[in-house]
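For this view, one protein chain was removed and the others were kept in their places.
First chain written, first letter: the chains are A and B, and each begins at residue 1.
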Amino acid sequence: MSGLKRHIGSGYPSRPVIALLTDFGYSDGYVGTMKGVIASIIPDALVIDITHGIQPQSITSAALILWGSYRYFPHGTIHCVVVDPTVGTERRPIAVRTSRYTFVGPDNGVLSWAFDEDGVELAVHITNRKFMLPFLSQTFHGRDVFAPVAAHIATGVELKELGEEVPNSSLKRLTKLSAKRRGKSLIAKVVHIDLFGNAITNLHIGQFERWLKNVAQGAWRARIGEVEFKMLSTAYADVPVGEPLIIFNSYGLLEVAVNCGNAAREINISVGDELVIEPLK
Amino acid sequence: MSGLKRHIGSGYPSRPVIALLTDFGYSDGYVGTMKGVIASIIPDALVIDITHGIQPQSITSAALILWGSYRYFPHGTIHCVVVDPTVGTERRPIAVRTSRYTFVGPDNGVLSWAFDEDGVELAVHITNRKFMLPFLSQTFHGRDVFAPVAAHIATGVELKELGEEVPNSSLKRLTKLSAKRRGKSLIAKVVHIDLFGNAITNLHIGQFERWLKNVAQGAWRARIGEVEFKMLSTAYADVPVGEPLIIFNSYGLLEVAVNCGNAAREINISVGDELVIEPLK
Partner (left out) sequence: MSGLKRHIGSGYPSRPVIALLTDFGYSDGYVGTMKGVIASIIPDALVIDITHGIQPQSITSAALILWGSYRYFPHGTIHCVVVDPTVGTERRPIAVRTSRYTFVGPDNGVLSWAFDEDGVELAVHITNRKFMLPFLSQTFHGRDVFAPVAAHIATGVELKELGEEVPNSSLKRLTKLSAKRRGKSLIAKVVHIDLFGNAITNLHIGQFERWLKNVAQGAWRARIGEVEFKMLSTAYADVPVGEPLIIFNSYGLLEVAVNCGNAAREINISVGDELVIEPLK
């Protein structure tokens, strides 16, 4: 992922930035309420929506989008993520300070790809009721816990005031974002399908390039379902309109796309499907 | 609703806050245009979207979401609501000052649950063209009337400058948000289905607790369609994944949900359906 690290959000801005990422959608008042809570605590914060359109309870999609987005934000940004299918149970609310950012959310893995890339410096289990709303619901910790905690961090509250430090090793993590090897082949897995129907896999360009060094004459083919590819495209428009292609996308991840079309629908790809890349010889 | 009143948005913020709630959706430029109008009048206001994804012309959903959200905003927030199926007719545009907030919108009931809870202090019929855009369309008063009026209020314009005071009793109101009695039973009605498929009813926890005092041994059952419940859950994850439950949600209202599922779809619930709660003995 080092190639992408270069174009990072720079500098510490003149006012605190809070980035929100949830699966609360756009048809209810949940996100607006979180912003009301934040504005009640720190009206001068700049609140930016990463997205609230995560498919309900899809921790993997949220983790991917956070990982692909967080480093474009100004240093010091507080990333507040609420994709929380086990709200109200004993899963821990956590706050994690990394080299350049702070992450707030449930300890269910959704933050892990991002905080591991940026380097965990301190993690705490949020327990101090002083920084939550006075009445805690069992179903909406975005409003009652995560929004007020993110806002208080933005006002300058130290992570250690929020609760006990917890060992980095105790944090829940998702399976690493990388393709598997099977014999001489690379097995990439579709981890997210975006709005355009692009099927994004867990194969990063760095991993592919390392694999390619050991492939005779650099000759390979890739296959997903019935569709085969023999080359990488460098733009969607490299192939005729309506034709499928594979390309390393803006996240640096291999993605299956259709020029001006919807690959997931037209090639019938779902999250979890395998894209197999094998040497020709 | 008193239980919820505790976690209110506190303080008057350093800059005016305008909260927007419409059914204009996210695929057109209507909301952005309203924000352009507001920025032209008061670029330093903090504009927060409650939501724009109200089902077209669903006054009840909008009223519910406003009621469930408004009190989490900083005191002084101007709530501007545009769900306005009779735009261009003689329904009145109104501005209502309550104990802690100001509400702006059409006089069709959409504001009523919120302003009645917070306590109406002054209501005016907005007629002063000075605070509207110079040219009034017949189809988009969000842009031509409500956005500029909200922005002018944010700059300090008094409600009385907007038009004549109207009696509180003349304001249109929706049927009160509460369940009905039928014999010894409580008849809760589904008033909104959220993005997760949770079916939210008009039964508030306070009303339920009052009813429960007169139930022998506190033993009851609830039924919606073919599905029966004998207990309240306190977290979605109280039941196995895929199982239905009832829970008092973050609004303090009884809701039918499926753990990690979509109750409306899986149990086939629509707005208007009845949930019957009856004593066992």
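What we mean here is this: a contact is a pair of C-beta atoms (placed from the backbone, for glycine too) under 8 Å apart; a residue touches a chain by one contact, two chains touch by 3 or more.
Quantities reported herein were computed from a predicted structural model and do not represent experimental measurements.
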{"item": "Touching the absent chain when the full complex is considered, from B:Gly36, B:Gly225 or B:Gly242", "value": "B:Gly36"}
{"item": "Identified contact with the non-displayed chain, of A:Thr155, A:Thr234 or A:Asn268", "value": "A:Thr234"}
{"item": "Selected from B:Gln57, B:Ser99 or B:Ser170 as touching the chain missing from the view", "value": "B:Gln57"}
{"item": "Absent chain, residues of subunit A that touch it", "value": "3-4, 6-7, 9-11, 13-15, 17, 19, 21, 26, 46, 48-55, 65-66, 68-69, 72-74, 77, 194-196, 234-238, 247, 249-250, 260, 262"}
{"item": "For subunit B, residues in touch with the removed chain", "value": "24-33, 35-37, 39-40, 43-44, 56-57, 85-89, 133-135, 137-140, 143-144"}
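The working rule: only the chains that are shown with their structure count from here on.
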{"item": "Geometric centre distance via CA averages, subunit B-subunit A, whole Å", "value": "32"}
